[in-house]
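For this depiction, one protein chain was excluded, whereas all remaining protein chains were kept in their positions.
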Amino acid sequence: MRLERGYFRIRDLLFGAETSLANGVLTVNRDELTRVLLKEDENTQVASLTLEIVKPGEDARIVHVLDTIQPGVKVEGEGEFMPGQLCDPAIVGTGKTHLFANLAVMECAELPWAGKSALLYARDAIVDMVGPAAAYSPFSETFNLVLRMTMKDGASDVEYDESVRHAGIRCARYLARLLKDRAPEETECFDFDTPVDPTLPRVAYVTQCQNQGTYSNTFLYGKDVGNIVPVSLSPTEVMDGCIVSGNYVWPCFKIPSFLQANLPVVMELSRKHGRSLDFVGVVFDRGHNNSHFEKQRIANLAASQVRKLGADGVVISWEGGGNAATDAMLTLQTCEKWGIKAVAFTFEFGGPDGTEGVLLVDDVPEAKFLVSGGSIEKPTLIPRVKRVAGGDALRLRKETGGEPEPADIERRLDNITPFYCGGNQSGIGRLAGVGY
Amino acid sequence: MQKEAERAGIPTALITAIPSVAKSVGVSRIVTGGGIPYPVGNPSLPRDREIEFRKRLVEKALEAISTEVKEPTVFNVSL
Partner (left out) sequence: MRIVHYINQFFAGIGGEEKGGSPLEHCEGPKGPGVGLLPLMGSEAEIVRTIWCGDNLINQEQERILSEIEKLIREVKPDVVVAGPAFNAGRYGLACGMVGKLCTEKLGIPALIGLFPENPAVEIYRKDAYIYPCAETAVGMRKDLPGLAKLLMRLAKNGKLGPAAVEGYLPRGYRYNEIVESNAAVRSIEMLERRLKGESPATEVPLRTFEKVPPAAPVRNLREATVAIVTGGGMVPKGNPDKLKQAFADSFGTYSIAGMDELPVGDFKGIHGGYDSTWVDEDPDRVVPVDVLRGLEKEGRIKRLLNEYVVLCGIGTNVAMSKKLGADIAEQLKRKEVSAAIYTST
């Protein structure tokens, strides 16, 4: 497969009379877009939708963040960017795709908490644009078009989930249309058709997602992956958004759609392909399997895919906490047993100074080569901010009532779990645990 | 938690779906349970069979507690 990606960077985002892109400034007709999104909400679960703009460096905080999407459009080649999402599940990864490099569409809503399972509900997720927590999320550096939504009462989780996702995707596509007939400022070409130097080491990537039910799901070509058996995908398919996230349960443990289409390991390995290594493919599966037997089964099947790709080495990462770590560690163990060298990256625990107990929930003796994604057990003092987008209040601690609390004030959070992407599970963050 | 009970002289057994984690942590008596969200059960069985399964798991746990062990040991029950 061969794919050319064209990037467009904006230098400002505004509301204005007409939706347009000129001289790096993206103007959005707020009323028109709002109307379009509400009209197309076929479940009609969205009670209200307000578009908000949040810019990098702004003294602002965004709350209730659910999924975050990159506006992109295919200009050549089969299928659409994010195939299977309100369109045919055509196999993507060829031709040309145009993308906004630094613009993100954020779905924000307070999804109902009442009567939910103790795992499956959207815990409040925070993105700080400035201050010490800005480093926890890559979206403190993007122009964010926030869809602040409120939902009608009385519907089911499946309906709410679909409504917010469809609103986000439609908004992203509305904006991406502007890129269709334009020449990109910057392009990257990825060629996985032409054979490379056979002496180069062959490397695969295992990306293990979360899928434990509505609000914690991940979608492959438009369908959630509850019973998925590990599958191998071409790097360019992944770049064209065939993996979309509907995972809102733990803010720190998630890889939103924007990052799923730009997985740093996929991008970096693709850039090295043909030069210092042969990137043989991506293996996609899910963790959190319910018994040791099922975990071992999926681990073995994933390792088997890695072996079938002919990999000499593999990078492994996962979405989720301890339960998922076990599946990934078993995958690593099987790879190592078969002589495939494995490196994984992971968040750590360790407490505020690293000395409290163990760093990892689970490991295997073969996990001798690990990279740190940073500890999630560090307290963070977040500052008072001028403005809050996405909502007005924070809902923390559902298990003790989940009362709303002011979102703009200074506050000390005991650990990094409420921060969007704080667990650094795509590997995009430069926060790491450093030993002293 | 469990090791502290052992330290105090109370024999214990753990029913868990992930015996490997328990073993590496050093829990002495481990019974492989039903599944992570239902350690002492199995919703895919008809109700009376599930209770029968639960009984076998608990009995195995009691058997483990009555058994001398030297190192982390996993006890299994057939479905």
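Letters A and B name the chains as they come in the text, with residue numbers starting at 1 for each one.
Note that contacts are C-beta pairs under 8 Å (C-beta built on N, C-alpha and C of every residue); 3 or more make two chains touch, one makes a residue touch a chain.
The shown structure was predicted, so the numbers you read here are calculated from the model rather than taken from an experiment.
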Listed residues A:Ala22, A:Ala183 or A:Val434, member touching the removed chain: A:Val434
Contact footprint on chain B, counting only the chain that is left out: 1-17, 22, 24-26, 28-29, 33-34, 36-41, 43, 51, 54-55, 57-59, 61-62, 65-70
Chain A residues touching the omitted chain (full complex): 117-120, 123, 135, 201, 203, 212-213, 250, 263-265, 267-269, 272, 276-277, 312-315, 317, 321-323, 341-346, 348-351, 353-360, 363, 365, 367-375, 377-378, 397-400, 414-415, 417, 424, 426-436
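Following the convention adopted for this analysis, only the chains that are shown with their structure count from here on.
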Geometric centre distance via CA averages, chain B-chain A, whole Å: 37
Residue numbers on chain B that touch chain A, as the complex places them: 17-21, 24, 32, 34-37
Residue ranges of chain A in contact with chain B within the complex: 288, 290-292, 295, 323, 326, 330, 361-363
